[in-house]
Every structure is written in structure tokens, then in C-alpha cells.
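For this depiction, one protein chain was excluded, whereas all remaining protein chains were kept in their positions.
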Amino acid sequence: MASNFFGDLFRITTFGESHGSAIGVVIDGCPAGLPISQDEIDAELKIRQPGKSPYTSPRTEKDESQILSGIFDGKTTGAPIAIAIWNKDADSSKYEPIKNLLRPGHANFTYLQKYGIFDYRGGGRSSARETAARVAAGAVAKKLLSHYGIEICAFIAEIGGIAIHEPNLEEPLKLRKKVLANPLFCPDTKASEKMMKAIEKAKEEGDSLGGILQCIAKIPVGLGDPVYGKLEAKLASAMLSLPATKGFEIGSGFAAARMKGSEHNDAFDIDENGQITTVTNFAGGTLGGISTGLPLTFRVAFKPTSSIKKPQDTVDLKGAKKHPFKLPEGSRHDPCVAIRAVPILEAMTALVLADTLLLNRVAKLSDMHK
Amino acid sequence: MASNFFGDLFRITTFGESHGSAIGVVIDGCPAGLPISQDEIDAELKIRQPGKSPYTSPRTEKDESQILSGIFDGKTTGAPIAIAIWNKDADSSKYEPIKNLLRPGHANFTYLQKYGIFDYRGGGRSSARETAARVAAGAVAKKLLSHYGIEICAFIAEIGGIAIHEPNLEEPLKLRKKVLANPLFCPDTKASEKMMKAIEKAKEEGDSLGGILQCIAKIPVGLGDPVYGKLEAKLASAMLSLPATKGFEIGSGFAAARMKGSEHNDAFDIDENGQITTVTNFAGGTLGGISTGLPLTFRVAFKPTSSIKKPQDTVDLKGAKKHPFKLPEGSRHDPCVAIRAVPILEAMTALVLADTLLLNRVAKLSDMHK
Amino acid sequence: MASNFFGDLFRITTFGESHGSAIGVVIDGCPAGLPISQDEIDAELKIRQPGKSPYTSPRTEKDESQILSGIFDGKTTGAPIAIAIWNKDADSSKYEPIKNLLRPGHANFTYLQKYGIFDYRGGGRSSARETAARVAAGAVAKKLLSHYGIEICAFIAEIGGIAIHEPNLEEPLKLRKKVLANPLFCPDTKASEKMMKAIEKAKEEGDSLGGILQCIAKIPVGLGDPVYGKLEAKLASAMLSLPATKGFEIGSGFAAARMKGSEHNDAFDIDENGQITTVTNFAGGTLGGISTGLPLTFRVAFKPTSSIKKPQDTVDLKGAKKHPFKLPEGSRHDPCVAIRAVPILEAMTALVLADTLLLNRVAKLSDMHK
Partner (left out) sequence: MASNFFGDLFRITTFGESHGSAIGVVIDGCPAGLPISQDEIDAELKIRQPGKSPYTSPRTEKDESQILSGIFDGKTTGAPIAIAIWNKDADSSKYEPIKNLLRPGHANFTYLQKYGIFDYRGGGRSSARETAARVAAGAVAKKLLSHYGIEICAFIAEIGGIAIHEPNLEEPLKLRKKVLANPLFCPDTKASEKMMKAIEKAKEEGDSLGGILQCIAKIPVGLGDPVYGKLEAKLASAMLSLPATKGFEIGSGFAAARMKGSEHNDAFDIDENGQITTVTNFAGGTLGGISTGLPLTFRVAFKPTSSIKKPQDTVDLKGAKKHPFKLPEGSRHDPCVAIRAVPILEAMTALVLADTLLLNRVAKLSDMHK
């Protein structure tokens, strides 16, 4: 089954392996007339790039997009927007010696079982490099959303057990400035200092850390569809499609399980502008799967990076026997994948919201009369 | 957008409102030649029915399925299987007085905003009654899965903060017998006794409790598709499409965020039968979104029931002003929706697995030669 | 694969066999707020019913719809609209003696090969009875289209080689009145008289006739999507999904193959209202797969009814040997299936147009600003 696409009306299809010639994305369904430039796409790709601090991988992927189609005179035309990101200087030679070893926490075992063949170079299709294509597509989705006043901000909420104080959720773009200024994409400077120390310690030990991301968005009421198209269902699917994710929660999330109805129910109220609102927002911005207009807020759990320098045990496929596993010399990995996931999370959120925004244009007849 | 369907190859479309004439489901894509009877479907529906203990709603919905199509000589024919469950004795009159009040924690606000119209009787389309149609479809999916040795068991893992000791995950159907014998669908008798007391106390206070469900499944290696079709992405979407859910986690879940790579990585090993396995299973049964063959295990958070007897604050739509909210006299609700969600969770899991099982039939050429 | 649905945003899923308990349809994606009644649906079903003239089957199926969901206070709510049509008095006993014979021109051979099982009673799922569900759904689609001034009219253009003079195509609903008044749904009275004689002659001989339907529609500019979503591609798929269809052509159709470019190109012009138009309409109302605003016009070929009283040769599945085939005594079939296909063609056209209309709501940004 085709499984490399995401979205219905605003649909992306991604392609490419870590060490192939290029990765890329085709965006099919973006409305015509949207101004978008390569610079706007590259600006998002830059946020995802490693090598900018000691807390991400020292690799220097300088990702630049090449727009192959769909833009004319600086605007979308309704035709599919194809974007390629070329893989430069991928060195596959160091994967040669470990190609018969199952890598703990990695997908080569399951890909081999399912497909009987695996492009082991840099993780092939299962590599997180695929997420660069999502970020490129997300840049286009964000631009579309900006026309509707929709704002998104993802940030580090916890690393290695060190949690932040939750920031103000009302103005995502304002918060985003603060987040982008922090080397860990963390809005709580004090917490981030502790996190940095924890990361440094893990690096020294040849180990890695997990983390939790939070994402907030300012969105209008009415996004999301009943039953199987609930906004949180789409977000959960989008988030669990990201490498290394282990969990998703919206609003109160797992904490809701320990609350009483009288605590958890968000009482309706009238705000100073006469608009309906709720006093609290344990719901996290949706009711019945449809956005309430209050801040959308959800969290995503990331496991610690699977590629660690510490020696591990594994199995050699050739002899089907136990074997010690050690990463090749010179391997460069993120000590905490959660950090670089921040722009990726935003991209997936933007893709979900763009799709639900378009879908919401055909929800009721009274909206549809010209 | 059509949003009332789920699945690609094994696809269900559900319909119906809480107080309409019927709810139902059309299953499109079930392979031909599968023996299935109304009794097998009704057996699953019975598990979902309330009124069997003081811990669920005292309503007596006696749900029986009517198979309208797709079965001939006791077997599926490849044609769509339509199943209706008739709504008997729905009393809509008590919803009349509260039809202009926004119900805290409920979807009438967002449905009205999105659609401009709402069938308020019993919650209309947003009612959890829709899940009976999922359970009926799940019974067919389970029957299909049984031909491949796939077993599923969901159970209560936590209510009101009271957690169980995790049971043995190796034999889901054996565990399921124990679970079905417990009035809370809880495999830990000691924990369930404490839960019952907590539920009774909440009921007395006119309040409700949240809970966490766990689901395990015995499945073959290779289910799930890369990138956007990851098994956990489909499961997360399925679970968050259920009413009252606030979170999903697979394997280690949110706890992974507090672990180190050296702890979390499941070392590969060879088992006594010479098969590849892993020493631990923090992954929860998938790597790269594809099943490893180890037990699939995930958890779902449910908020406390929104319908509570305690007085609450809300807004009156007519005057757009604040208003006290009280449930109508004689309203009957579950003190903890998590309990009755157990068979529903199993149904959704079965639907996801049936779909990925069919998709996996066309993954590699060597499997496809006759 | 699920193959019993049609459409993307305005999606129908049909179910049911000829002699099962019911056939029906679930419409998923109809915008909320559309007034629709059972009477409006039944009015369309009535047009499809046989037994109203000597030129259709003498059976008396009195099809009445039962709306199971999705309508509240006389309006659509955005929830799926399920409609059941109950099969009354189906007599399956006469199919018993021929259940092991392949019926020439029928689908029992291919269904048996594909599925290994076949509900032979009345043709099971392959029966044209399924089209009643399409007509019910088409009634809802037509109602939606009427809000946008879209009009549809199908009619008999040829039976048994007798062709009509093409009527005025500008006002489909006006033409439709004339068409519905004719027992063959034919707008050319003289031609229809000849057709009636030809049908009577074929009936006497125990034989059947084929025919060609034409359909016209008044639609706005912009419907249909480039490349694979071309309006004519969707219409062709819709029409060839109907039983007994052998061909589809839009505008000039197969005659275009015998024309020169200088004849076939429709020259652009300015009409009396200053609007862009074309002098001719060989295109049939689309260019590049998108509607021009000129009359949409296409034709569909129907083979002669496969069920004929004349003796035929076939194969007995039990012995896998040749066998004479004769319809059971008392079998009642249409001498020309094309006639009753008229309302079905309109229904499929309405379903295609409703879907493309909704899709066109998200084509360009300037249309989407509130």
C-alpha cells in the first residue's frame, strides 16, 4: 500500500533515502495564489539542521531546497509543488562493516523481515532524514495558515526528566521567537541550563537522553471532523509517524486519568468580548474532535537516541548468532533527538491544520454560498 | 470531507445518532470465505453493554445486530457487510429542556459552530453510542485475525490513580478470560477492589473518574508500513478517534522520555527456538513502525465522564449568558467511561490489525507468487 | 480493497444484494444545513421503478427509502446519511435450479472465480438493484446542486439503432419535463415511437435491445481537477461502473477521431453579455478536464439486456461441461436496460458534480478568504 503520503486535501508524498541522491516531497492540493519562495522553505530547513550547538549532531548537513514545480511568478498555481533536497557528501562506506548486524532500536530488522531487502546506508528510508522533506512541506503549509491567522509553536518541555514551567500559550509566534533563541528550543532558560548539563553528561558517557515536546497553536473554531477525522486523531497519527516517538497526549493527557469529572470539565463562560470561551482548557483545544478556538495544546514523547557509543548486544544476521555491537568510528549522532524534532513537530502540525482548514470549507452550506 | 470511515483495505463506514432509528456500519473489503455469524457479533456487543454491574450505567441497551448484507451461507462473499443496530426506547424528551445549554466537556458547542445545526438528542452523532458499530465491525475483524493466530486483549490498567501490576503479556486470549470475569475488566483483583471503592465514592459525590486502558496483541512480524503508515500511527489515530481519550503511548511511552539510550534500547538476542528476539520490549512491539513479532503493547488515557451530577457552570446559547448547568433528572451515565471502553479498544485494535494484515500481503514480490 | 464507495468529499458507500434483506447507501460528506425529505428521495426512486409501461420489466418493486441517520429537523447535520431500501417479496426459489449454470453475459462466473463464493439469488451483489441506492444518494446530491443552479437531464438518444434528433441542451430541467413524460424517457416523440415498435418486436422474439443515453448538465466554470481528476475521467469512471455499460464519450466523442483540428477546435468568442464563450461545443463542456461553463454533454452505450428468453449455450459448473441455458419460467426482465438507466445516469452525474463542486471550494486562495 502506498504509505508515503499524508493528508487528504493538502496532501504530501515524500521520497528518498538517507544516502540516496535526494530526498523530496510533492505537495498536491495547495490552493493556488499563495506567495511562497525558496527562502521561506530554506528558513525552516535551517532550523532543523544540526551542527549549530554542542547539543545536536556535529554533522553539517546544509540543506537547501530546489523547487521543481508548482510555483510560477512567486505564487502557487494549483499544480503539485515538488521540492528536492539533494544529499551531499553522504559517506556510506562506514555502514558496510555493520550491514549484517541488527542495530538496537533501529528498523533494519523489521524492514528486512517485511521487504526482504534493506538499503542499510545511513538507515535508508527509515532514516530521520526523511523529516527534512516534511519540514519543507510544512513551510508551505505554514504560509497558507498564516493567511488565516493560525500560529504554531513547538518547544522542548522536558529532557532527561528536567521539566519546564509551562509558558504562556496565547501567542505562539511571540513565544516562538524566544524558543528559537535558545540552543535547545526551550522557553525556560533555567530549565534549559540544567538540560544542557544533563546532555553533556550523557554525551560523555556515550549515552543519550529522551525528551518531551509540547506544541501549541492558535486556531479558529471548527477545525477537525467528527468520529474518525477528529483533530486529535489526525495529530496523534502525524506525531506517531515521526521517528523515535512513543506517545501523544492532548490537553490534560494522561493526567486526565487521575482527575475527577468535576475537576476536568472546562466550564463554559463569556469572555470580555462577549465570546463563548471556557474557564480552563483541560481539553487542550478540542471537543468532540473539533477545535473550540481555545489554544490547541499537545505533547509528544521521544525516546532517547538509539545510536549510542556505549557497547551493546545484538545479533549477526549472517550467522544468526549473538554479537557485540559498536557504532562505527566517527559516527555522529544527536545526543537527544527531541531537540531537532521541534521544527519537525511544527511542520506536521501545520500539515494537519492545513488539511483540516481546507476540509472545513465544505462543512456547511451557509458557508458555501458565494 | 467524508470522515466517518476508517481503514484502507479493510474499511468501515459507520452511521447513526444516539436517538435516531439505528446506528450501523458497512464493512467494505473483508476477504470472501470468512465464516461469521450474528451470534459472534452479538457476543462482542454484549461485552460493551451497560447495566451489568454497579460500575457502569444502569441503562439497559440490549444491542442486537441485524446483518443486512454481505453474508451468504454463513460466509462473507466479498460484498460489503452492512450491520444495523436499532435504537430502542430512546427517550429524547429529557434533552429538550437543556438543548440550548452548552454541556461542559461535550461536543454540542463545536458541532454547532462547525455545522450550524446539532441533533442534541442524546448527543446525536457525537454520542459514544457510535462505538457499538465499531464493536460489531471489530467482531468481524477479530474473526479474520483469528485465522492468522492474532490475539488481542484490552484491560483496565488504572482507575482514579489506582494502578495494576502488569500481567503476563504473552497470551492475550488466556488473559482475556480473566479480564472478562472481572466487573471492571481488570486483571488485577486486588487493584480492582480498590477501584470499585473509588468508583462508588465518586458516584456518591455525583462525580466521575478517569482511567487508563492497556491493550496487548500477539501479532506476526511485518505489520505496519513505513513513514506515515506506521503501525503506532494507525493505532494512535484509532484510539484518539474514540470519545473521551486524551492520550496514547506505545511500549515505554512517556516514560521513555526519562530513560537513557543504554537503558531503552532493546538488545537483540536469539531465543531457544533459534528465532531473533529482543531481551526487553520497551519498543512495545514495533521498530520503524513495523511489528517485530514481540507483544504489541500500548496504553490509552481516558478522561473522567463529562456527564456528572454535580452542578456546573455553563452558557445559555439563547441569551449567550452564563447559566448553571444540571443534568436532567433520571439521567444515567457511566461513573467511569474507561471501563466500557475495553471492548471498544479491542475492536479498534482489530480493525487496525486487519487492515495492516491485508496491506502486508502486497509488500514483497516473493510473497506474491502463487 | 474497499470498492463499494464513490467520491472523495461527497462520498457514498452502497451495500446490499438483490435478494438480501435490504440495499442501501451511506452518504458521508454532505454539507450541513441542506433541506431534504424522504419524499424527495422517493420521487427519484419512483422514476427508476419498473412496471410502469410495457417497455420495462413487469416486476413491481415499490421502492421506498428509509432514512436511518443524518437528517434532523428536515436538514442534513453533517453526519452520515444512511438510507435503506428494503427488499420485499424477493422470490429466490427460481434461482435454485440454475445456480450451477454460468449465465451468459452475467457476472456469476467472474465472482465465483474471484471470491470462491457467490450469492446467486437474483444476481446477488452484481444485480442492477444496487443502482437504486445510487439513485437515493443522487437525490441528495441533486438537492445540493440545485443550490448552485446546476441542472441535469439524461435521456434516451438511441435504441436498437434508432437515433433521436439532438434536443436543445441549454435548459436541462425544461428538457427533463419532456423526457419524463415519455414512456422511454426519450425527448424525440417520433423516434420514440419507432423505438417502441422495435422493443415490442424484440420482446416477441424473446430477445433484447441495446441503447445509448445522453446526459446534459448546466454547470459553472471550474469544476473538475487537472490530470487524474479531470471531470470527464470521473464521469467515465462513474458511467462504466454502471451495469451493462460498454462505452463513454464526451462532446464529439468517437466522431472527433474523424474530424480535423480546424473543424474540431471550438473558437472562443464573447457573448451578448460580454462573457467568454465558444462558438461551437465539440469539447462537450470541458477543457483540460475542467468545466468551461458551456453545457456539459456526454453519451453512454448500454449493451442489450443479458437475460433473454431465447435459448442459449452455457457451461454447467458441476460437471464443467456444456449445457443449454434457459431462463426460469416467469422470469421478468427489461427488454432494454438502457431505459431504466436514465435516472441512474442522472444520479451518477449528480454524485460526480457534487464531489467536484466541493473540491472546487478549495482551489484558490482568493476564493477562500471569509
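Should a chain be cited, it is by its letter among A, B and C, assigned in written order, with residues numbered from 1 in that chain.
By definition in this document, a residue touches a chain if its C-beta (ideal position, glycine included) is under 8 Å from a C-beta of that chain, and two chains touch if they have at least 3 such contacts.
Values in this document were obtained by computation on a predicted structure and should not be read as measured data.
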{"item": "Selected from C:M239, C:L296, C:I339 or C:L353 as touching the chain missing from the view", "value": "C:M239"}
{"item": "Residues of subunit A in contact with the chain not shown", "value": "1-5, 7-11, 13-17, 20-24, 26, 28-29, 32-33, 66, 68-70, 72-73, 75, 77-82, 84, 111, 114-119, 124-125"}
{"item": "Subunit C residues touching the omitted chain (full complex)", "value": "1, 3-6, 8-9, 14, 102, 104-107, 109-111, 113-117, 125-126, 130, 158-161, 202, 207-212, 221-222, 225-230, 232-241, 243, 245-254, 256-270, 274, 276, 278-279, 282-284, 286-293, 301-308, 310, 312-315, 320-322, 338, 359-360, 362-364, 366"}
{"item": "Subunit B residues that touch the omitted chain in the full complex", "value": "8-9, 29, 31-34, 78-79, 144, 147, 226, 358, 361-369"}
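Just so we're on the same page, only the chains that are shown with their structure count from here on.
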{"item": "Most central chain, judged by mean C-alpha position against the global CA mean", "value": "B"}
{"item": "Copies subunit A and subunit C touch via same or different residues, half shared test", "value": "same"}
{"item": "Chain centre separation (subunit B, subunit C; CA means) in Å", "value": "39"}
{"item": "Averaged-CA centre spacing for the pair subunit C and subunit A, given as whole angstrom", "value": "45"}
{"item": "Of all residues in subunit A, the ones touching two or more other chains", "value": "8-9, 226, 362-364, 366"}
